[in-house]
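Working notes, beginning with the structure itself.
Only one protein chain is missing from this complex, and each of the others stays in its spot.
Chain IDs A and B follow the sequence of writing; residue 1 opens each chain.
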Amino acid sequence: MVEEVSPSDPGGAPLIAANYTYSSITDRIASIVLTRPTTLGWLAGFALSCLLLITLLGAVSYLLLRGVGIWGVNIPIAWGFAIVNFVWWIGIGHAGTLISSILLLLRQQWRTSINRFAEAMTLFAVACAGLFPLLHLGRPWFFYWLVPYPNTMGLWPQFRSPLVWDVFAVGTYLTVSFVFWFVGLIPDLATLRDRATHRWPKIVYGILAMGWRGSAIHWRRYESAYLLLAGLATPLVVSVHTVVSFDFSVGIVPGWHSTIFPPYFVAGAIYSGFAMVATLAIPIRAVYHLQDFITMRHLQNMAKIMLATGMIVAYGYMMELFMAWFSGSLYEAYTMKNRMTGPYAILYWGLILTNILIPQALWFRRVRASVPALFAISLSVNIGMWLERFIIVVTSLHRDFMPSVWRMYSPTIWDWATFAGSIGLFFFLLFLFIRFLPMISISEMRQILPGSHVRSES
Amino acid sequence: MDSKVPRNPSFDLAAIRSRLASENGPRFWRSLEELADSAIFTEYLRHEYPRQASALAEAPDRRQFLRLMAASLALAGIPACSSAPPEKIVPYVIQPENLVPGKPQYFATAMPHTGYGIGLIATSTMGRPTKIDGNPDHPASLGATDIFAQASVLDLYDPDRSKAVTRDGRVSTFDAFLRALSAELESARTNDGAKIRILTETVTSPVLASQIRTVLQKFPKAQWISYEPVSDDNLRAGSQLAFGGYFDTQYRFDKADVILSLDSDFLSAGPARIRITREFSQRRSVTADTSMNRLYVAEPAMTITGAMADHRFPMRRSDIGNIARAVAQRCGVQGIAMPVGAWPWLEAVVADLKRHAGTSLVIAGPSQSPDVHALIHSVNHQLNNTGVTVLQTDPVEENPGDQRASLQSLCEQMRSGSVDVLLILGGNPVYTAPADFDFASGMDKVRFRMHLGLYDDETSQRCHWHIPEAHYLESWGDVRAYDGTASIIQPLINPLYGGKSAAELVSAALGNTLQSGYDITREYWRQQTGDSRFETIWRQAVQKGVVPDTTFQMRTPKLLSNVQIGNPSPPSNEMENVFCPDPTVFDGRFANNGWLQELPKPLSRLTWDNAAGISPRTAESHHLGNGDVIEIDSGGRKLEVPIWISPGHADDSVTLYLGYGRRRAGRVGNDLGTNAYSIRTSNAPWTAAASVRKTGKRWPLASTQLHQSMEDRDNVRTATVAAYSRDSKTVSEKRPAVSKDLSLYPKRGAGDYAWGMSIDLNTCVGCNACVVACQAENNIPIVGKSEVLRGREMHWLRIDTYFRGEPDGPEAFFQPVPCMHCENAPCELVCPVAATTHSSEGLNEMTYNRCVGTRYCSNNCPYKVRRFNFFQYSSYGESTLELLANPEVSVRSRGVMEKCTYCVQRINAAHIEAEKQDRPIRDGEVKTACQVACPANAIVFGDVQNPGSDVARLKAEARNYGLLEELNTRPRTTYLARLSNRNPEIPAEGHHG
Partner (left out) sequence: MSQTFSRRMNFLSRLTIFGAVFIVSAVALAIIEIVRSPYLTEAGVVRLQPVPFSHKHHVGDIGIDCRYCHSSVERSAFAGIPPTKTCMNCHSQVWSDSPELEPVRASFRNNTSIEWTRVNRLPDFVYFDHSIHLAKGVGCVTCHGQVDAMPLMWREKSLSMEWCLECHRNPARYIRPREQVFAMHWQPPAAPQDFGQKLAATYKILSTEKLTNCSTCHR
């Protein structure tokens, strides 16, 4: 859906404003980290996210003291916010890899200016996601029993359980994303090392740059390694959320037990991923005046991808309803009916509104061209995707097979604190990243300068 | 230490301690090792906060967090590394002969309840009574138990029991009390004890009675008053009216084809309830050779008896008297005017009764007037039931009489200052006495007041002296069953808190040399039996649990010709409130029993509260919803109580349950619910005109089942007897069967045994005995109201209750739901750490110490029988309650899943014994706790792959079906469908009254 564009191509908006030279690009981006003073906005934002982070620490320590009982979970709704947030964050963590790897392999050069913090965002999102499966355990201190290792109990994990698959899927994803992100950083770290004026930055960036000198050999190896990693990461985009969706589709709970889950979870993940990228990119480019690098072209392409994946998700919802009717299963049918008319109906329709209806506006060129509109829509999608996970987890469980055990789920203050806290953690990391690392790839930006083709072919 | 206790030579705490420590089971009582001596022990008990209660503490303090944390981490440590702090083994100095360390012992004893005995077999684990079961040789038990018997063992260890003799609230000694008392008695000699009063509950104990009579001989003018708040006065008055004397009536439900119950909850009330349930359910278990009985019930609020009815007629309690008159008139009892009233079903019922003359049974509840009881006697006579299904004996009670009247006169005498010495032996009259007596203020005028009781309660608070009473598991004594059969109450442990039994106290008061309950009891029975036969009889009595040939002979009293029956009350529609004993805490005596507080009340499934029952229609007309607080005004006495809309409740009637609103019950029972006694007066102890006002306040009510409609699903499959006999497949083939080998996973090889369970929904009366039995057997914690409100109750076995039909007259169904032990268990596939697995004998095992608490298994369990320790519910290193724990079952820590195990500890024990004797396990050798407790024999457990086993036979029945079997979970627990034996002559809507 994204048309192949080479920067020299006259058609299509430019990927980078004119009259930029290698050095000016480097100045522009590196200065954010090195020379420019820390802005008040940054400090304020950082302080706020620290506050939330402290909330998280508080909530978690109380959780460890008392037990998961402090949350709203009960029997039958034994999974609550923790799993909702886990799936939500993992989903958000998808755009990074997609942009970095798939678009790279597709030679979509427009990715360059956004891939760096998309990847960073991925890492942080996955880190947040990783918290929840651990915390929601009844005895978190035994989490390592899910990992196969030769123990004195002579036991292995139960490999038929999707939760064990999760450990591998998420673990791999986190590792690969990190390596990919770090490798991509190396040339820029070197740049920072060389341009840094003070001693300590020189040393720190120097260590991280691992002796990069930008020689032809370095570049060749770098390029091939980067491509290799991209190839490695590509299947993960599909695998991770597929496996996560198994957590549900393997269960026999009506509303979970469905083969549509993997594709529609992956689509949903990319959907929310891009929404989050947009949500972050728009303010950042405004604050740091990066409109020249993150151009309307980028935003519009992201909008198109959101529209496409959004439609897949909508299809997923429709198939769920269809199958409920088509299967003739009493329980499936009731679960769907209960979603639409039951005690949680308001959330279901909220989901339809925020996730399906509002994004339809993206069909219009004028909407795609309006930055505030895009920002609003991406926010709505973020909310919608969270609601989707809530609907899947809670409404399926709270009224399943036996009417005698039907119950309601109501989150406690600690549920909310942990959720807010995880957002705090996310932004805490993001702010540090913005401040101390180049949020746009200097080296790659150089490559898309009109004059740089010779180099980029090498 | 009491050397008289046979087969349990030493019970001092040091001994207990050593036994515990030398126990090779789980050592969750490790803390007891600190208990250096009994003094420290009692101290410890006084200060220790019971886990039971701390579960209720809404916000535990910081120290408790730390303790919980420590506990969890300590547990976390165990599997991680095997090095733990060095531990002591403390053997005996001299080991008792017949005690094998690590093996339980069993003793026959009996539990007095409202005076009448239930024969029990108590399990003693290294000197600690840990489990109660029925005594098959006892007429009132037949091997089964009820919730009260099951839960009584918790009372024994209740840390809130009174622990010291107190005078005016200050700790004193028993001797000091005796000195004070003897002084009083001395001065009383002058006037033959005219100012001495002894107040007891209903007494059937020959020993205690003889003791008291001796007192009455010494002091001829002294008086003995018996009072039970839930009394049988109306029964006694009724027999007085009908026969001109006191007679007890017994029933033979196994011989009754047609039963009409007028406001009688015979399945859960009365001293013969367990036996009656057994006999009644015999006639409900439909196999080829038995025919099913038919039950008509007319009652105001639905009871479990009403729920079992084939035709139930909800009606205001005050209207039931007219039904009795109408039935009597139709049955040809002389001199009865036919009351006005439209009962479309009446003729059909009477016809049915007449058709089965001699094999029918009409019974009325203790809350019905003496007139009604007199009428019922005549009706049964007319129907030739007398002598067949209805029998009379002399009263079993030692002090029969009008309890209410005698208590009233006592109050007047006290108020007029003509009582100097009041000895209250058990009971809690200050709390339970009729409100208009104002017992408390009267009692304050008595110069010397003594209260003997398990708890330092409302009454002891207003007495000069309080003496801790010995629990029945702590003291020797005797008690008679409903039919007069006497049992020896045999203790399993020395009094934990130095309590005295009533007989011991009286004997000491008399200055007898015989002071110990053991001597007193033996001495009495020696006199009864004569020295020659005594020892043999005694040994037999103590072993079997019943004293031979003490059962009362049947009597055939003549009906008086001129029975004077009052006129029928004109039909009215004014609001009335009726009183019932609470289904779980009874008259309030079990208020501090956490098991019974958290036990869901039948039908409403409420816990921790006594909401008032009210019919849907009445609720609608008063714009009331569940939890709305109403103010009941009964003759100027006002009571605020939350309501619970009860399907099948009579209109214009409010049911108040006694036993709540205690102020001095203990940390568990204090300030729960509302005190219905406060508006219960002597002239209207069961029914009173009342007005109801909505207050606008609301009160949270913790029900364990929020949804009681089956939602066009067939969890409980039903059929009418007619349809069933036409086509027995009508139940089993309701759903297309799923192919048995429909599974992705390789088939399992057959093990040596295939354990399975069959539950007969047609005989299950929903009495809850199984639930408490399970709790006692498997160390299941209670969680408190706040947690129940959040849906976190821990019962492994729950009794789902469904209603069908119009809300004002629905059918009700009970369905006990333990773990189904599915052969294709969904929970097993999703556990990431293999903490729940399938055993080679088909058990779905739960390994607590491997569980990390993902709770995925619970999500994937379609039956939702799994329970999760959201907090540290079970006690760790705390309180006497740990003495109660069953060492054969791990105590679960915070953060792990648990569920029904089919009592795997019992299966393993049987396995080991059989293996050692090199033989297979016999059918019926393994009985689950719920099965043993069940008075209806509704639960049968065994090896389903042995065609000869009972369970296999039942599963072959056409009524057999699996819950949600269309999911192909292939449950090992299956059900026998519920049948109803409706009278074709009664129109379908007839059963709405």
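Before moving on, here are some points about what is shown:
Just so we're on the same page, a residue touches a chain if its C-beta (ideal position, glycine included) is under 8 Å from a C-beta of that chain, and two chains touch if they have at least 3 such contacts.
Quick caveat, the model's predicted, so the values are computed rather than measured.
Contact with the undisplayed chain is limited, among A:Pro37, A:Pro150, A:Gly328 or A:Pro372, to A:Pro150. Residue B:Gln905 is the one among B:Ser239, B:Gln905 or B:Thr974 that touches the chain not shown.
When the missing chain is restored to the complex, the residue among B:Asn384, B:Ser839 or B:Asn946 that touches it is B:Ser839. Only one of B:Asn670, B:Asn849, B:Asn946 or B:Asn960 touches the chain withheld from this view, namely B:Asn849.
Although one chain is not displayed, its contacts with chain B can still be listed: residues 14, 18, 22-28, 78-79, 81-84, 86-95, 100-103, 749, 751-752, 837, 839-841, 843, 845, 847-850, 888-890, 901, 904-905, 907-908, 912, 915-916, 918. Mapped onto chain A, the interface with the missing chain covers residues 149-155, 193-194, 202-203, 206-207, 210-211.
Just so it is clear, only the chains that are shown with their structure count from here on.
By the touch criterion stated above, chain A contacts chain B in their complex at residues 64-69, 72-79, 136-143, 145-146, 153, 155-158, 160-164, 167, 247, 250-253, 330, 334, 397, 400-407. Interface residues of chain B, counted against chain A in their complex, comprise 65-66, 68-69, 72-73, 76, 79, 705-713, 715, 787, 790-792, 798, 800-802, 815, 817, 826, 828-834, 850-856, 858-860, 862-864, 866-872, 893-897, 964, 967.
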